[in-house]
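Missing here is one protein chain; the remaining ones are kept as they sit in the complex.
The chains carry the letters A, B and C, assigned in the order they are written, with residues numbered from 1 in each.
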Amino acid sequence: MRRYFARKLLTYFLTFFVAVTLDWGIPRLMPGDPIAGLLSKFQLQPSSYAVLHSSYTRAFNLGEPLWRQYLDFWRALLHGSLGTSIYAYPDPVTTVIRHAVVFTLALLLPATVLSYLAGNKVGAIAARRKLLDDTVLPFSYVLTATPYQWLALLLAFVLASVAHVFPISGGFSYSLVPTLSWAFLWSLLTHWFLPFVTLFLVGFGGWAIGMRNLIIYELDADYAHFLESLGAPRRLVRKYAYKNARLPQLTGLALSLGTIVGGAVVTEIVFNYPGIGWLVLQAINSEDFFLLQGIFLFIIVGVLLANFVVDVVYVLVDPRTRIGLQEGTR
Amino acid sequence: MSKDTTTTKDDTAAPTEEGNTAPRHELVYFALRNRKLVIGLSIVGLLGLAAIVAPFSARSNPDAFVGPPMQPPSSSYLLGTTYFGQDVYSQLVNGLRQSFLVGIMGGGIAFVVATAVGFTAGYRGGAVDEVLNMLTNVLLVIPTLALLIIVGGYLKGTSIVFEAMFVGATAWPWAARAIRAQTLSLVSRDFVGLARLSGVRSWRIVVGEVAPNMSSYLFLTFILLFGNAILISASYDFLGFGPPGGVSLGSMMNLAFAWNALQLHIWWWFVPPGVAIMGIVGGLYVTNVGLDEVFNPKLRSL
Amino acid sequence: MHKHVKRMTAAVLAASLAAPALAIGGAGASSHATTSFPRSQTLYTSGTAYSPPTNWNPLSIGAYATGTIGLLYEPLFLYDPTTNKTVPWLATSGSWTSPTSFDIKLRSNVTWSDGRPFTAADVAYTVGLAKSSPTVPYANLGQYIADVEQVGRYEVVVNFAKPAYTQWQNFLYGNNATPMLPKHIWSKLPASAVATFANPHPVGTGPMLLDEANAQEVAYKTSTHWWATKDLGLKLEFNYLVDIVNGSNNVELGQVLQGNIDLSNNFLPGISKLVGGISSSYGLQTYYAKAPYMLSANTVWLEPNISKAPMNNVNFRKALAYAVDSKQIASVVYSNIVQPANPTGLLPNLTSYIDRSVVAKSGYSYNTAKAKALLKASGYKGRTITLEVPNGWTDWMAAAQVIVGDLKAVGISARATFPVYNTRVADLTNGTYDLALDNNAGPSTTPWAYYDRVYQLPIQQKQTAQLNWERVNDPASWALVQELGTTPPTSTATLQSVYSQLERRTLQTMPVIPLWYNGAWAQYNTTYWTNWPSAAPTSNHYTPVMWAGWLGQDTTILALAALKPAK
Partner (left out) sequence: MSLDVQNLVVAYRTLRGDVRAVDDVSFSVADGEIMGLAGESGCGKSTLGNSLVRLDRTMRCLGGRALLDGTELPLSDWDAMDDFRFKKVSLVPQYSMSALNPTRRIGKMISEVVRSRKIRYKDVLPELERRLRLVGLPTDVLAKYPIELSGGMKQRVVMVLTTLLDPSLLVADEVTSALDVSTQRAVGGMLVELRDMGIVTSTIVITHDLSVLVQVADSVVVMYAGKLVERAPTATVVDAPRHPYTKLLIASLPEVGVRYAEHVLAGIPGHPPSLLDPPKGCRFADRCPLASAECAVEPPLVELESGHFVACWKAS
């Protein structure tokens, strides 16, 4: 078991290393001079341009040779620093991200976990009842084939723009100062709802279909037939099928984390929801590659962590893996 | 997500004692009887047809300013006009064409990479497997958008072909993993062992023994990659990394969003492209499950 | 195990929902007493800030939060582009007492928000930074200024080593007018930090105080001690001004329609359809009730790279000018909220400087036949030229499509490309582009700044400061521009003759092709506040935009002071 996790951790570390190295390249590989881009937004006289250019180049550590920059980057990273944001100059990138992260987590975690749980449950029920199979399933196909941004647009149009049931944008009402008051919490909740529903629904469809199809397979597995030959009631057979079908679903969860994050990005953009995804667009629009680099680093770490959690849960849930580990056969 | 609809379960297992492998015409029969397959294929087929005849059925160049702006659907403008007075119908059929192109090209490239990586990793094992696994992991973890931004930064603006190639180059990891798992389970079977012992060269074994045994699985994988490629490119387009103009379904949504279609209530600008994408991708997914049921006798119901 | 998983899930969900509340709310709660801004006492604005407010240093151009100049810090004079007049602000007057001395008289009852009086020492300090700190935006003045004298508590004399009329004028008036800084605070900073430190606790002379800032917005509270209330009878009727960081313009239109934003300075597509037209019920208003709806803000050029063929050919450039139909761009892309530019490119506030006879003789207009003829004369061989527009600038991208269509129509093989912004900047500074859209020529009190941008010499390998990006090498015109800088503002006849010459030379050589005027986008919702800036006969004809350079240096602050609650 220890060897397994040591190996896993090594893989994670290597992946992290490669991904971070690529990420480091973002502001440096991009064509054009990020400082020139920044300064072009001010109307400057040539003399002050030269002075500012050199001071900003120093401030963003872009003057050193590349290998030096690379080492400095790792050193700073280990100290928890991701440099300075152009978009929110002079705030450090970490501060900018920290403000956005809470919103994204509040959106992504419940949407992912709830859609996963609900999708699995409903898919399992659909596999059991013909009526549900004929109604829930087509609906699920529609949902999972829906581009996130389109569902978001549709919800924003119908429920916000036309019906005015929900606010169309933002993380909370402009008229409130963030405080721990009921009014503020309510405002957070109403602004959170539509983006949450978007992420939830699209995810839900996929999980429901996945679970339904997996259960159909599982019900045809040898152990299911054996249970039947022992006269076990359908309930028990389905229970086993459901539990076993959760395993490939869990693998699916790990594989689709990237897609889910991508969905969150476009959804946040549609609703102007001030999370990481929205920040991606701001960083792109303001050509803030340092911020972009920080966000992507954050996503990389997040996805890796989530993968690790899935790995651990998988080991907890699947005795085959666990036993295999203990016997050192894997 | 939907990629789980083809499970890693071994659906190519030898048929039961009494069952016999279905002859081809029987597959056709089951295919025709399978409601999912028929519905899925009809939707994809219809939309595909619309894409193919797009240049003939479009009423104008999709970018041309043909009429008064913001016209709701009417007999003169089937799906209304955009904020700028472009014909939404013409943009839609043209966008469908682009989406299919991206789907086939992007999905195709991803499929080729996924099978190559999956077969090699699963068949060769060892260090090759480790390296390929690492590559797969890295691609699964890093946000592909980051790569797109860098690569796209060097190209002044993108094109459908570039986008399809990019999607193809980045969307394969999950499929590679699934194919690797399948290959692993097949490689342990007798016939591959026999072939190996008899000194047949590896790629011949893969092409001659392994691939045919999972042909239906591979086909289903391609269908899912096809749909994925369309969805992915739609979100790139929506973020503004697509080809310029209102020429793809994703950029139609992007433009509609950027030009206030929500507030101006120009719903006919962003609803059709979404429905079209949903139709293609949903149709493909349903086709996928239908085909799975046709290929796999165990899942057939009479 | 299953139960554990369930319990864990529930805990994660609860925590993830509570997290933002705690993280955002908790932070605010500890430092702040205001919990909300009463709607009827608050003015909501947006369309200026593209990033979270983090900086209130008026010298950090491009970085300081909306309101820093205007609401907190104030210049000596305001400039009213609609009347082309200056308005004494912290100064009561300013005048040349000799060709090299400028005398400024100050108001005597102005105080900083920390209670200290505003005096000549502050002005002398601020002007003096031009010499002592090379990072301040007006450091180019340093070489001209000899010394700054304080005459008593409320008078300053600036002595110049050599004439620098236009540069000094830019320091005093218009969108680059420099706000006055409190010496007692700023002199403690190291010289290198003067222009860059974030100044999180600003102390200014203006009508408002910084109240609260988060990633979404910055809020100001109305000060009770504003000098202009006593001196000029001006008073802000609102107690709070909240400026919201831009989302997408799409989101913003929704907020304006719903009355959540009172003043939006974003480009909001479709606004011309909503004002007065299909739904006047929204209570939306713009400066003009009909086209072009907006005041003009800057000139958009089609910028040819003159260092490359075929753009180095004057007939080719003229062909471009005749080929593009600016009216179509204005109507199709902008729904007529912009207007086609005057051939000289000078903004409407500078109309009085335009020599009509020159325009009548050498001006151009949309004419495909002429374009084709000029193209033929240029010997154009059909090389494909590209038109660069930064990716994501949606209106320009749409305009680029129209332009390319127009160019193709006269036989120019053209293609639009949409590189990322930094690539486009690099291409322009390095001179590796063919055609570009550009709007560097912002508002100014005289045409000098416009021609300074067009003709600046020498041409460097990297044209970094956005000057002469088209790389025109015209020493004669550049000499005329320099002559403007040394001609006293009082010599109006000399100046006008130089302007006429520059206008003629520009139209004859077409170094840039003015296409249309970008608007000073401003849309108001009248639900909570009325008496908005308007061309109609009202008491409020001031500039309606909160943008840097407009709010505190033009007359937007006067427009805000004229607002009345709707009741």
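FYI, a contact is a pair of C-beta atoms (placed from the backbone, for glycine too) under 8 Å apart; a residue touches a chain by one contact, two chains touch by 3 or more.
Predicted, not measured: the structure shown is a model, and the values here were computed from it.
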Identified contact with the non-displayed chain, of A:R68, A:R129, A:H164 or A:H225: A:H225
Touch list for chain A against the chain that is not drawn: 221-223, 225-233, 235-236, 240, 243-244, 247, 317-320, 323-324, 327
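Here is the rule we use: only the chains that are shown with their structure count from here on.
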Nearest-to-centre chain - CA centroid comparison: A
Chain pair with the higher count of C-beta pairs in contact (B-C, A-B): A-B
Whole-Å gap between the CA centroids of chain A and chain B: 22
Centre-to-centre distance between chain C and chain B (centres being mean Cα positions), rounded to whole Å: 47
Residues of chain C engaged with two or more neighbouring chains: 248, 254, 392, 419-420, 422-423
Multi-partner residues of chain A (each touching 2 or more other chains): 30-32, 160-161, 168, 269, 284
Chain A-touching residues of chain B, taken from the complex the two chains share: 1-5, 7-9, 11, 133-134, 137-138, 140-147, 149-150, 153-154, 173-174, 177, 227, 231-232, 234-235, 238-239, 250, 253, 256-257, 262-263, 265, 267, 270-271, 273-274, 277-286, 289, 292, 298-299
Sites on chain A touched by chain B in the complex: 11, 14-16, 18-19, 22-23, 25-26, 29-32, 141-142, 144-151, 153-154, 156-157, 160-162, 168, 203, 205-207, 209-210, 213-214, 216-217, 220, 248-249, 251-252, 255-259, 261-263, 265-266, 269-270, 280-281, 284, 292, 296, 299-300, 303-304, 307
Touching residues on chain B, where the partner in the complex is chain C: 63, 65, 69-70, 83-85, 149, 152-153, 156-157, 240-241, 244-245, 255, 257-264
